[in-house]
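Structure record follows, encoded as structure tokens.
Every protein chain of the complex appears in place save one, which is left out.
Chains here go by letter, A, B and C, matching the order in which they are written, and residues are numbered from 1 within each.
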Amino acid sequence: MLESTKSIPAKDFVLSVEGLTVSFDGFKAVNDLSLYVEEQEIRVIIGPNGAGKTTVLDLICGRTKATEGSIKFKGKELTKLNEHQIVHAGVGRKFQNPSIYEDLTVFENLELSYPRGRNVWGALFFRRDAEVVAKVEEIADMIFLGDKLDMSADLLSHGQKQWLEIGMLLIQDPELLMLDEPVAGMSVSERKQTAELLQRITKDRSVLVIEHDMQFVADIADRVTVLHQGKVLSEGSMDRVQSDPKVIEVYLGH
Amino acid sequence: MKLLNLETTALVRRGFLKHLLAVPAALALATTSLPTMADSANTTGLAVTKDTVKVGILHSVTGTMAISETGSVQAEKLAIEQINAMGGVLGRKIEYIQEDGASDWPTFAEKSKKLLVNDKVAAVFGCWTSASRKAALPVFEQYNGMLYYPTFYEGLEQSPNVIYTGQEATQQILEGLDWASREKGAKKFYLLGSDYIWPRTSNKIARKHIENKLGAKVVGEEYYPLGHTQFNSVINKIKLKKPDVVFISVVGGSNVAFYKQLKAAGIDMGKEKPLFLTISVTEDEILGIGGENIEGIYASMKYFQSLPNENNTAFVKAFKERWGDDIVIGDVTQAAYLGPWLWKAAVEKAGSFDIDKVRAASPGIELTTAPEGYVRVHENHHLWSKTRVGHAQPDGQYKVVYESSELIEPDPFPEGYQ
Amino acid sequence: MFAEYTAAELTSIFAMQGFAGLILFSVFVLMALGLAIIFGQMGVINMAHGEFMILGAYTTYLISNLFADYLPGIYSSYFFIAMIVAFFVTGALGAFVEWAMIRHLYHRPLDTLLATWGLSLIMQQFYRTVFGAREVGVTLPDWLMGSIAVTDMVEIPINGLFVMGLTIVITVGVALMMQRSHLGKQTRAVVQNRPMAAAVGINTEKVDRLTFALGCGIAGVAGSAFTMIGSTGPTSGQLYIVDTFLVVVFGGAASLLGTVASAFTISQAQSTMEFFLSGSMAKVLTLLVVVGILMLRPQGLFTLKVRR
Partner (left out) sequence: MNKVAAFIGKNQYSHMIILALLLLVVLPLSLDIFRLNLVGKYLTYAFVALGLVLCWGYGGILSLGQGVFFGLGGYCMAMFLKLEASSPENTAIQSTPGIPDFMDWNQLTALPWFWEPFHSFTFTVFAVILVPAIFAFIIAVAMFKRRVGGVYFAIITQAVAAIMTILIIGQQGYTGGVNGITDLRTLHGWDIRTDDAKYILYYVNALLLFLCLFVAAFVIKSKLGRLLVAMREREDRVRFSGYDVSAFKIFIFCLAAAISAIGGAMFTLQVGFMSPSFVGIVPSIEMVIFCALGGRLSILGAVYGTLLVNYAKTSFSETFPELWLFAMGALFIGVVMAFPNGLAGIYQRYMEPWLLKLSKKDESPSAPAVGASEKAPESSDEPMTSEERKHA
């Protein structure tokens, strides 16, 4: 815990990860990692395959339990919370492969994500009122799916599914949004739209993105963190990171 | 108390027997004149026509109990066919309706109801496990049917609508325990059974008898779930406790496992150290266990296929002719065979198929032609019968080594054993 | 409770009891191994496992009759031949079942469970129709039926030794096959990444079929061996299912080692408790403990912690 002594008090950041370690049967996928995200910041995590990027997101959202270290979100310790409690605290997570309810329509997908009636009895007696409909329509417009509300979600294109999943997060209005490769498999025009979308939605929140597409990263990132073998290799603006000799070595070494 | 009772009643019975011997002759006279009174034979809407009468056979043909119940079905069919060949009952041929209880107790209740209500049968031969009988019993009582139940069982029951052709627990057990104590000098007993009502009740009776009447000791009592297949632990316990007699009421597939493992554990059952006395292994079960695996144990029951008497020789011959040479006949099979004959005798005595009249006529009915010898129906609807001890031979048969000198009175609610 | 016995008696009884536990352990391993292979490698729960075992037992019964009728001279060795035949008969049926049924259901594990339950009903009724509702008695060669007297009290059943030996042979054989042989490597490749394995030219269908056939074949051998200690009847297979499934699930399914360890734990627990309690309560307690532990460690005893 050397890191914590020199770290800045947690409350200045939306998210402060300190000394985070997780090991799978001795293999440390994430090793003593520290990371701080400010309010309304778009932070992009890059790194070669197996660097532990997705694992970091898993740890933050509670999908994987940390072996050591702390994750503070707005001063609240996340490592002790369940997934849904973390969501309630204001963290949203998008998966690498679009994870939507393909059996349901776009409308229902968004409606299910609407943050009301989240416990058993609430869900049982949830009613679809004007407020819900209005909110769903608003979000749908935002994610370019305003005219596809009735469509069964499995008929959407790959890119549209990615948007839908982002929309499902937006409707919950999280303060920290975590996106795992949001533009993977998208066409060039879709990428552009997604970048715009991200710029627009970060007005009120912080975003943590994993991405491989360097052009896209350059378009959106405020700051970039490079992970390598579970550790932070380099951190800073895109330009700074790109010129860091350690980063160049790791990337070219591959 | 019990023993004393038996001695005294036995004395009385000898005199009584002489009187009874006169009855069959009178009966024979009566029956010949009965067919002419055809209409009065059925006044309650049973399925009786001028020349047929319907009865039901209700056993499990499918499911786990099919293994055990097959023999009973065969015996009942054989008896019915023989009766028909002799001219039927009151001049009417018996037609049977067979239903499958499917090893499922409510199915027994359901099928009983079908037989009684829809088919209006004059009697039902069936049920095997206590559970199936308990399930069907309220139906028989409600719709006033007559059930002939073949299995040796725990007693504690006496229904006006059931004739119990097997032995109740005290009949089967006490004689065997007395024999072990008297002939083999047994002082220490180990009780082992499957975990359900019949073994538990039987062992309860056995324990009282051993402790109170024989002045001997019970050194262990052990139950395993039905279908249990691993007995090495209990075999070790038996080795440790060194009883003189292991008294066994293990049933079903567990039987096979138990005796095979017993033999494999180096216990030679022929040495009688300890002596193994079972009340649950008939010749039927030995077929599955293998004669060589059980050779040397003793069984206490009322019938063995090897019983040396003319009735039995004829019965075994007829059974094999009907159902194949390699078939074996166990205690329950023989008891099932008695059912139709007892019913026929009662109907003929009553001169009617009416359930109430048949019931009234039943006590005192006797069969001199029973394969097990002579039996008689008691007031309490169970049979007076002898109990034998058989010694298992490698060919899967029992050799009868002891036979009670007198008929034993059935006592389903034994005083002092509860 | 032991006050009345001498130290020597107690020692030998504990030795015997330990041995009884080992036999139980072998029986558990033997019956669970086939299921563990199928479940671990393919994620399929085969509810007809018990019936496959009984098929092996019936095969043994038939072979013993054949030998008694035609080759009485070498009767004493029929058991080995019977086991080999049982392996191939059940294996062949397994391959057929995989082809006709299982392969259509790979993505629906719960449905496989139901379909194989249906299969078990059909097999039971088939046995009943062919062999009769009664149990059949399988005659064993004499050399299998005795025991070795170590001391006065301690006697070791030969068939117990035989089952133990067989268990070791089969377990080691399977382990070697999985680690070393071509099929084993292919199987593991398929388990880890099916599309990738297919892409590099592994015939995944064939691997599946062989794996299933192997699992069933081992069940057949187990059934054949169990004619020594248990009953052979149409519904005898049902006696084994709960124990078998619990051993596999408790072991964690993923590894052979897990199955062995779980069989060891359960058998020792049961055999110890059987000695101190009544048989029924011992059984209930064993099951309760296993279920309880499974609630605490749902993935079984041996699992790898991996990123999901």
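Throughout what follows, a residue touches a chain if its C-beta (ideal position, glycine included) is under 8 Å from a C-beta of that chain, and two chains touch if they have at least 3 such contacts.
Note that the coordinates shown come from a computational prediction; the quantities given were computed from them, not determined experimentally.
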Original post:
For the unseen chain, which displayed partners does it touch in the full complex?
Top reply: A, B, C
Subject >> Omitted-chain contact residue, chosen from B:E76, B:D104 or B:E283 >> reply: B:D104
Subject >> Selected from C:L22, C:I54, C:A86 or C:A115 as touching the chain missing from the view >> reply: C:A115
**OP:** Give the residue, chosen from A:E39, A:E68 or A:E108, that touches the chain omitted from the document.
**Re:** A:E108
Original post:
Which of these touches the unseen chain: B:K93, B:K187 or B:R200?
Top reply: B:R200
**OP:** With the missing chain put back, which residues of chain A would touch it? List them for me.
**Re:** 61, 63, 82-84, 87-88, 92-93, 95, 99-105, 107-108, 111-113, 115, 117-120, 123-126, 128, 133, 137, 149-150, 152, 154, 165, 168, 172
Original post:
Please identify, in ascending order, the residues of chain C that touch the omitted chain?
Top reply: 39, 43, 45, 101, 104-105, 107-111, 113-115, 117-126, 128-129, 238, 241-242, 245-246, 249, 280-281, 283-284, 287-288, 290-291, 294-296, 298-299
**OP:** Please give every residue of chain B in contact with the chain that is not shown.
**Re:** 61-62, 99-100, 102, 104-107, 109-110, 113-114, 117-118, 129-131, 134-135, 137-138, 142, 156, 195-197, 200-201, 204, 223, 225-226, 413, 418
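Basically, only the chains that are shown with their structure count from here on.
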Subject >> Closest chain to the centre of mass proxy, which here is the mean CA position >> reply: C
Subject >> Most heavily contacting chain pair (counted by C-beta pairs in contact) >> reply: B-C
Original post:
Approximately how many whole Å separate the CA-defined centres of chain A and chain C?
Top reply: 48
Subject >> Chain centre separation in whole Å, for chain B relative to chain A (CA means) >> reply: 76
Subject >> chain B-chain C separation of Cα centroids, rounded to whole Å >> reply: 38
Subject >> Multi-chain contact residues (two or more partners), chain A >> reply: none
**OP:** Please list all residues of chain B that touch 2 or more other chains.
**Re:** none
**OP:** State the interface residues of chain B toward chain C in the complex, per the touch definition above.
**Re:** 61-64, 66-67, 70, 195, 222-225, 227-230, 232-237, 239-240, 253-257, 260-261, 263-266, 284, 286-293, 396
Original post:
Once bound in the complex, which stretches of chain C touch chain B?
Top reply: 5, 9, 13, 16-17, 19-20, 23-24, 27, 125, 128, 132-140, 145-149, 153, 155-160, 228-236, 238-240, 270-271, 274-275, 278-280, 282-283
